[in-house]
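Of the protein chains in this complex, one is absent; all others appear in place.
Think of it as A, B and C in the order they're written, each chain with its own count starting at 1.
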Amino acid sequence: MKQYRVLIDANDEKGLVHKVSTIFYDFNLNILSNSEYVDKENNKFFMRSVVDGDVDLEELKSAIENILTQEATIKVVEPKKKNIILMVTKEMHALGDILIRHEAGELDANILAVVSNYEDLGSLVEKFGIEYKTISHENLSREEHEEKIIEYINSYENVDYIVLAKYMRILTPTFVKAFENEIINIHHSFLPAFIGANPYKQAHERGVKIIGATSHFVNNDLDEGPIIAQEVVHIDHSYSWRDMQRKGKDVEKIVLSRALKLALEDRIFVYQNKTVIF
Amino acid sequence: MKQYRVLIDANDEKGLVHKVSTIFYDFNLNILSNSEYVDKENNKFFMRSVVDGDVDLEELKSAIENILTQEATIKVVEPKKKNIILMVTKEMHALGDILIRHEAGELDANILAVVSNYEDLGSLVEKFGIEYKTISHENLSREEHEEKIIEYINSYENVDYIVLAKYMRILTPTFVKAFENEIINIHHSFLPAFIGANPYKQAHERGVKIIGATSHFVNNDLDEGPIIAQEVVHIDHSYSWRDMQRKGKDVEKIVLSRALKLALEDRIFVYQNKTVIF
Amino acid sequence: MKQYRVLIDANDEKGLVHKVSTIFYDFNLNILSNSEYVDKENNKFFMRSVVDGDVDLEELKSAIENILTQEATIKVVEPKKKNIILMVTKEMHALGDILIRHEAGELDANILAVVSNYEDLGSLVEKFGIEYKTISHENLSREEHEEKIIEYINSYENVDYIVLAKYMRILTPTFVKAFENEIINIHHSFLPAFIGANPYKQAHERGVKIIGATSHFVNNDLDEGPIIAQEVVHIDHSYSWRDMQRKGKDVEKIVLSRALKLALEDRIFVYQNKTVIF
Partner (left out) sequence: MKQYRVLIDANDEKGLVHKVSTIFYDFNLNILSNSEYVDKENNKFFMRSVVDGDVDLEELKSAIENILTQEATIKVVEPKKKNIILMVTKEMHALGDILIRHEAGELDANILAVVSNYEDLGSLVEKFGIEYKTISHENLSREEHEEKIIEYINSYENVDYIVLAKYMRILTPTFVKAFENEIINIHHSFLPAFIGANPYKQAHERGVKIIGATSHFVNNDLDEGPIIAQEVVHIDHSYSWRDMQRKGKDVEKIVLSRALKLALEDRIFVYQNKTVIF
């Protein structure tokens, strides 16, 4: 008996659950869990099922496609380790958290490599026997720099996700388009408050009583991609912006790892710059 | 077009979702939302669907019963205001919160009456045009006192839930059995810590850094019934137990109202002294 | 023995705690609690002491003034009920929460009156024997309308705070200036995200995973005043903006009451559009 994850993203129409569950029944699949969401306003239907049995992935996918009277996005996968590449700059906390989870076997992923524009984090990454690739941006235009990174990433086959674990440079539309809905970022703020540079300074200036972090897919507009996970912590007047930053790091790493886990478990649908998460 | 809530609590077997969704299809019902949970360990299946269409409730229920090869608990209801009776002693915060929600039209319930063993809260309740019934326990055995309350409650038809909004007396098995899984309590503690009397004093004594509240159905063992909702707040050494109590009241009223809302929306299954909540 | 609260807001200089505590010692006052905060960047000193003993308030205040080599803001008060006026529009949840706390004796305040631009909430307020004053804005310019409200408020002596318990009109600089740092607002958003109208619609549009509420003093810029308290709750994709609004109400009322309590206990300093809270 194997397990399969079936994800369907379609326009809503009557009988969808019936039709899909009939296919499962015909394929002799047992439903272990099932989540559905209908966005009435936009007439959208989302379904994620975990089933067990023994089928051919492509046959199952075709069968589902055939009973739908419309075009839909259908994904049928077996749970297995996904391939990820991390991108970092100089900060250690988010990267370190992912490395330890990976080492502990908590993370359902292979870390293919860590890419950075600085050498600083190389010695940490290499302790774990993971390739660290420095691609400096010095003397390069943004486009030239990214071209080199894309080339490096593409030297790996089957990269599922690129995780920006505090990569502090803005990506161009070209880069983003090359990996649509595959780039997961951690923004050091409770978006949409404090978009842009040094949100902790902005938060301190504004005198807020809560700070947070947001993990999201990256799209063309800086900090505007679909939100996956958010978390906050309480602070008070005694926090300097550096204290906020220190406290914020704990939130950042937890939120990024939470978002990554959701992606690795195929739990996220993206539509209209938002996420549906089961 | 009407809306219906369908709740199924059965032993798990292959094809249940298929069978039920076929019935929905045959009855020309559209699924608005659908939640399922399978407890593999105990081989239990839970499903809650919200559908719209136009059917006879009893016919739909029979049709579902007929396709199940086993005994199961099936509930088919239209969303409508449920009837509740509140029981209180002397504290105002939980009662007041429910009265205001009721007055604001936020609560999907008719408050039939408020029962207390003291007169104290009568003037508040009567401001809202709701019957307040004092049934003193003085000079009565626990059994005699409860008998009077049961008699009073039974003078109303169709009581859906009894809400203990800080009713500070322990109920006997007789009382509990008379309203199984229909009595919702708020316990002023994060159960199972600090079971029993004055949990805030116990919490202060122990020097905890978080206090909480728990809403649960009442069963025979004091504070041991199925938990519906819990919430906490952070405290520090400067809190006396009275400060904790004051701060705890906010948590208590929010948690009780949250649990009540879940019950009024038919979202709770009870089994093995636990809840499944969709 | 009486209790006094002493609040000092001054430029920082060496020996301030020593000097003030010497005064307390000379006046035979016992320190029950003491909080200090120094903002090094802006060279500001804040101190709040609760002391007991038996002194003349003015004499104590003068003595402290005399030992300071600079101008400072010094406040010496006995704990007693403050006078507040509530302003509302049509929503009941924040008002209701304050009314119940007042009725329960939880609130260290006298509610002098509730002012609204609509009649809707009058019947609720009058249940509690509190004056409800409707001042309609119809056929009036904003200035004319506010003039009437100011006139009404000024018909009461010694109003300590004006609490905007979901008063949905923007106040002019004239109004705000008349009651500087005395107007407490609840904003139905986690500021500075979603400033302005219908933040829940904005939040839904953006697909956030957390919503919140902010209580702040009102200044000339809409939603830009010094923040007193903030709180959040988690949501998911299944929430419509109306669901968010409903869930948000619980946060709003809790945060507003928390901020009001801090004000009533003389715990808030305001400077540079921020608060220091002890």
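Everything that follows uses one rule, which is that a residue touches a chain if its C-beta (ideal position, glycine included) is under 8 Å from a C-beta of that chain, and two chains touch if they have at least 3 such contacts.
Because the structure is predicted, anything quoted here is derived from the model rather than measured.
*Asks:* Name every shown chain in contact with the chain that has been left out of the document.
*Replies:* Output: missing chain touches A, B, C.
*Asks:* Touching the hidden chain in the complete assembly: which of A:V77, A:M92 or A:I195 does that?
*Replies:* A:M92
*Asks:* Pick from B:I23, B:L68, B:I130 or B:V276: which residue touches the chain that isn't shown?
*Replies:* Going through B:I23, B:L68, B:I130 or B:V276 one by one, B:V276 is the residue touching the chain not shown.
*Asks:* Can you work out which residue in C:Y37, C:Y118 or C:Y271 touches the chain that's missing from view?
*Replies:* From the options C:Y37, C:Y118 or C:Y271, the contact with the absent chain belongs to C:Y37.
*Asks:* Kindly note down the residues of subunit B that lie in touch with the hidden chain.
*Replies:* Contact residues on subunit B toward the absent chain are 37, 41, 190-194, 206-210, 212, 226-232, 236-238, 240, 272-277.
*Asks:* Even though one chain is hidden, which residues of subunit C still touch it in the full complex?
*Replies:* Touch set of subunit C with respect to the missing chain: 14-18, 21-22, 24-25, 28, 30-38, 40, 234.
*Asks:* By the contact criterion defined above, which parts of subunit A meet the unshown chain? Give residue numbers in ascending order.
*Replies:* Touching the missing chain: residues 33, 91-93, 96-97, 99-101, 103-104, 106, 124, 127-128, 238, 246, 249-250, 254, 257.
By definition in this document, only the chains that are shown with their structure count from here on.
*Asks:* Quick one: do these chains touch in a line, a ring, a star, all-to-all (complete), or other?
*Replies:* Contact pattern: complete, every chain touching every other.
*Asks:* Validating interface symmetry: for the copies subunit B and subunit C, is the fraction of residue numbers used by both over half? Same or different.
*Replies:* Same, since most residue numbers here occur in both copies.
*Asks:* Between subunit A and subunit C, what is the gap in Å from one C-alpha centre to the other?
*Replies:* 41
*Asks:* By the touch rule stated above, which residues of subunit B touch at least two different other chains?
*Replies:* Where subunit B meets two or more other chains at a single residue, that happens at 33.
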